[in-house]
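One chain of protein is taken out of this complex; the other chains stay put.
By letter and in written order, the chains are A, B and C; residue numbering begins at 1 in each of them.
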Amino acid sequence: MKVLGAIIVLLFGSLLIYCTLDFPSWGDPASPASTHVSPYYIENTLEDTAVPNIVTAVLADYRGYDTMFETVVIFSAGIACFFLLRSFKRIEPDTRLYRHVPTGITFRIEKGGRYPRESVDFERIDLQWVPHDLIIKTTCRMIIPFIQIFALYVIAHGHHSPGGGFQGGVILGASVIIFAVSHNLRSSTNRISEKNVVLLSTTGVLLYAATGGLCLLLGSNFLDYSALSQIFGVDSVTARSFGILLVEIGVGMAVMAVMISLYYNLASAGKQDEGL
Amino acid sequence: MMWLIQLIILIIVVVTALAAITVKDLLGAAILFGAYSFMMCLLWAIMGAVDVAFTEASVGAGISTVLFVAAVFRTSRRTKD
Amino acid sequence: MHDLTLILMSKLNYWIYILLMMIGLYAMIVKNNLVKKIIGMNILQTAVILFFISIGAKNKATIPIIEHAHGPGNHAVSAAHYINPLPHVLMLTAIVVAVATLGVALALIIKLHQQYRTLEEDEILAQLKNE
Partner (left out) sequence: MDVVVIILLISGLLFFTGGSIGILRFPDFYTRLHPAGKLDTAGLVLTMSSMALYTLHEFSVASLLTAFKIILIVVFVFFTSPTATHAIIDAGVRAGLGHWTKGEK
């Protein structure tokens, strides 16, 4: 198997290396890839959409239909992971662990026993619990608001600097994941529950589609944002940049929710009780 | 000059890729894959693809490493090859 | 000698991407562990993305964000001055889709491990044969 695989890989590689002889040399401005359609984008983006970052403009405006279904692909990946792993049978573990916070005593309660009410003093802990690390918890608590502000900045400022819905959404999701890693999964699901995560992801995709549909209702093509000028009361070029911002917010919401949902399902193997 | 930096990073990328598929510990492989992604992100930043580099830095080096670690934590860590 | 350096400079990058692709494909075909196969798949994906980005590169060009967009120095934009943005757009979405497929693949692996208690391909095949 090993030899056969190596032979196949070598054949594949030599074929590709033979093909590189016909390539334009690296960084050639007159290569076929950069002569047909991309000069149009580079030269007309600023006049058409008033967005200096060409990548954002092409992503959300010229190729908005493409990006919409990319978002749908991500959404369906989140849903697929949910249906593969999530177990709806509520299997209670045999024992539960509770911890009395002021004294640090751990209670082990067998099945059938009376569970204490969760409060500031009593907290339920994971079966593989390790003592709290004050340094890590405090640093994460301090750093998470800045991460979220940065993520919102990335989404909103994607017109002028690198960034946009995908990156900002991933960073927002990462802030929640950092919280879940530094505390535990239960305290993270208490703040953003699974239901809310799925709702957010659908809302994101629907916001994208609704922006396109709004353009249809206003008597223009699907995802042609210049029609939005009737609502915002601005000229059609600025309306296109507003439309791009709306779409980016939708993408950001969907991506954030899918990332959180993937982490919840993978880290708890679908049971959503104990994470990493 | 820029060409030389690119070449050095490309060599590091190849080395980390080889290490990620040969190391005999899945957790180590996940971390090496994160390093591979980060080097790739540097390469794209040099090539001028800032948006792609940004995405790779947040997705490849951040989220996918966490997902790998979570999956390895839920399954097993040992491997034969 | 000078010609050789020129060919190396223009083609060596492409060869290294092909080497990366070969590493990924080798891991997907030969490796026995499923997580290793997924790492190989991701390496292959990243190599393809790297190839796409590098065909958009231009010498003596800057990043695709138009300079002095809202200001007095508003001049005509020439296409030769900016890197080709089209591959960036295509590959940006490809990266995010890659992490989504990675999530689904890892979910499948966790499901397989719950069923067969192993991640090695040959052990899973042997268990399937015994059934």
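Assume a contact is a pair of C-beta atoms (placed from the backbone, for glycine too) under 8 Å apart; a residue touches a chain by one contact, two chains touch by 3 or more.
Please read all numbers here as calculations on a predicted model, not as lab measurements.
Engineer: The chain left out here touches which displayed chains?
Structural biologist: Visible chains that the missing one touches: A.
Engineer: Which one touches the absent chain: A:Leu4, A:Val37, A:Ile136 or A:Ile231?
Structural biologist: A:Ile136
Engineer: Pick out which of A:Tyr115, A:Phe146 or A:Phe232 touches the chain that's been left out of the picture.
Structural biologist: A:Phe146
Engineer: Quickly run down the residues of chain A that touch the omitted chain.
Structural biologist: Given the touch definition above, chain A has residues 130, 133, 135-136, 139, 142-143, 146 touching the missing chain.
To be clear about the criterion, only the chains that are shown with their structure count from here on.
Engineer: Need the CA-centroid distance for the pair chain A / chain B, whole Å please.
Structural biologist: Inter-chain centre distance comes to 19 Å.
Engineer: In angstrom, rounded to a whole number, how far apart do the mean CA points of chain B and chain C lie?
Structural biologist: The mean C-alpha positions of chain B and chain C differ by 11 Å.
Engineer: Quick one: which residues in chain C touch 2 or more of the other chains?
Structural biologist: Within chain C, residues 9, 13, 19, 26, 54, 56-57, 61, 63-65, 87-88, 92, 96, 99, 103, 106, 110 contact more than one other chain.
Engineer: Could you say which residues in chain B touch two or more other chains, in rising order?
Structural biologist: 50-51, 55, 59, 63, 67, 70-71, 74
Engineer: Mind listing the chain B positions that touch chain C in their complex?
Structural biologist: Spelled out, the residues of chain B in touch with chain C are 3, 6-7, 10-11, 13-14, 17-18, 20-21, 26, 29-30, 33, 36-37, 40, 43-44, 47-52, 55-56, 59-60, 63-64, 67-68, 70-72, 74-76, 79-81.
Engineer: Chain A touches which residues of chain B in the complex?
Structural biologist: 50-51, 53-55, 58-59, 62-63, 66-67, 69-71, 73-74
Engineer: Can you list the chain C residues touching chain A in their complex?
Structural biologist: Residues in contact with chain A: 6, 9-11, 13-15, 18-19, 21-22, 25-26, 29-30, 54-61, 63-67, 69-70, 76-80, 82, 84-89, 92-93, 96-97, 99-101, 103-104, 106-108, 110-111, 114.
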